[in-house]
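Subset of chains shown; positions unchanged.
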Amino acid sequence: MDLALHSTHINTVSWLIADWAHAIDDDRVERIAELMREDGRYTVRSRFNADRGLPLAIIDTHSAAQLRDRIRSMRMANIYQPQHYRHVVSAIQVVGQTETRLLQVRSSFAVFRTLVTTGDTIFFAGGRSDDLIDVNGPEPRFAHRLMTFDSRAVETLMIIPI
Amino acid sequence: MDLALHSTHINTVSWLIADWAHAIDDDRVERIAELMREDGRYTVRSRFNADRGLPLAIIDTHSAAQLRDRIRSMRMANIYQPQHYRHVVSAIQVVGQTETRLLQVRSSFAVFRTLVTTGDTIFFAGGRSDDLIDVNGPEPRFAHRLMTFDSRAVETLMIIPI
C-alpha cells in the first residue's frame, strides 16, 4: 500500500471513471472510446470464469477502434428494448504503479437498468474493475479497463457496454 | 474538461452532496433547506420529460423558504407509511463554472427505500443531478439542484424529497 500515490492521483482517476459512467448512462456511449488510449483494451468477464482461470470474456476489445466498431454495431444492428443504465461506482483505490508508469486502480461498480417503456428498474450487474490508467498525457486514459461482474446471469444479455 | 477545476473543488462539492444525502436518510430533512442559498432552486423531474423538453417537474421550489414550506407540509399534513431512504451518490464531477462563478457539478444517485414496518427495501429512484454550487461564501450552498430520475414510475409517490 502506498497512500501517498493514492492521494496524489485519486482525483484524476475518479474523474476518468466518473466520465465513463456518465457517458454510458447519458446514452453517449461513443464517448467511452475517447477515454481509452488508441491501443487500450476493454474486457468484461464473469467472476465465475475469472476465479477458474477461464479466458472467456463477453467483451474483449483490443483497441479504441475496435471498441468504436462494437458501439457502432450496437447502434445500427442490434434490436433490443430501449433501456438506460445507472452506474454506481465506489471504493476507488490507487493500489500501485507499473514499470511503465501506468496506475493500477481498483473500484467497485453496480449497474441498474431501467426499461424506458415500463420504467422498471433491476439490478443489472455488480462487480469490480481493475484498471490500468495512463496519467502521463494531457488527459487521463484507460490503458486497460478490466471489469469482472459477480453474477453469471448477465452473460448473454449485455448489449450496451458497462 | 478542466481537470484542475475539478481537483480544486471536488472535496467541497462532495461534502455538500454528502450532507444533503445524510440529512434526508437520517430523517433530518429540514437540514436540506440550509444547504440551499436563500434564492436557491430545487427541481426533481423525470428523464422522460427532460428528454422531450417537457417542463413538468414533480418538485420545483424557487427558494429555501419554499422548500421549508414543502418539508413542513410533509411533516404535518401528509399521511404515508413510515419509511427511510438510503442514498448512494457517486461519479461526482466538477464540469465547469458559470460567469457568476458558480460551479457546474454532475453526479449520479440511487435511492433505496425501506419501509419501517416490514423492513422491505426497494430501488426507489436512480438518476443524475446537475447542480450549480456556490463556493464563494463561508460554506458551500446549492444555487440550483436539478435532479433527473431515470424511471417514470416514481412520479406520484414521492413524499420525502430525494
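Note that the chains take the letters A and B in the order they are written out, and that residue 1 is the start of every chain.
Note that a contact is a pair of C-beta atoms (placed from the backbone, for glycine too) under 8 Å apart; a residue touches a chain by one contact, two chains touch by 3 or more.
All values reported here derive from a predicted model rather than from experimental measurement.
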Problem - Copy number across the full structure, from 2 displayed chains - result: 3
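Note that in this section only the chains that are shown with their structure count from here on.
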Fill in the blank from the handout: Per the C-alpha means, the centres of subunit A and subunit B lie apart by a whole-Å value of 26
Handout entry: Complex interface listing, subunit A residues touching subunit B
Key = 11-12, 14-15, 17-19, 21-22, 25-26, 84, 86-90, 110, 112, 114, 116, 118-121, 123, 139-140
Completion exercise
In the complex, subunit B touches subunit A at residues 1, 3, 6-7, 10, 47-48, 88, 90-93, 106, 108, 110, 123, 126-128, 150-153
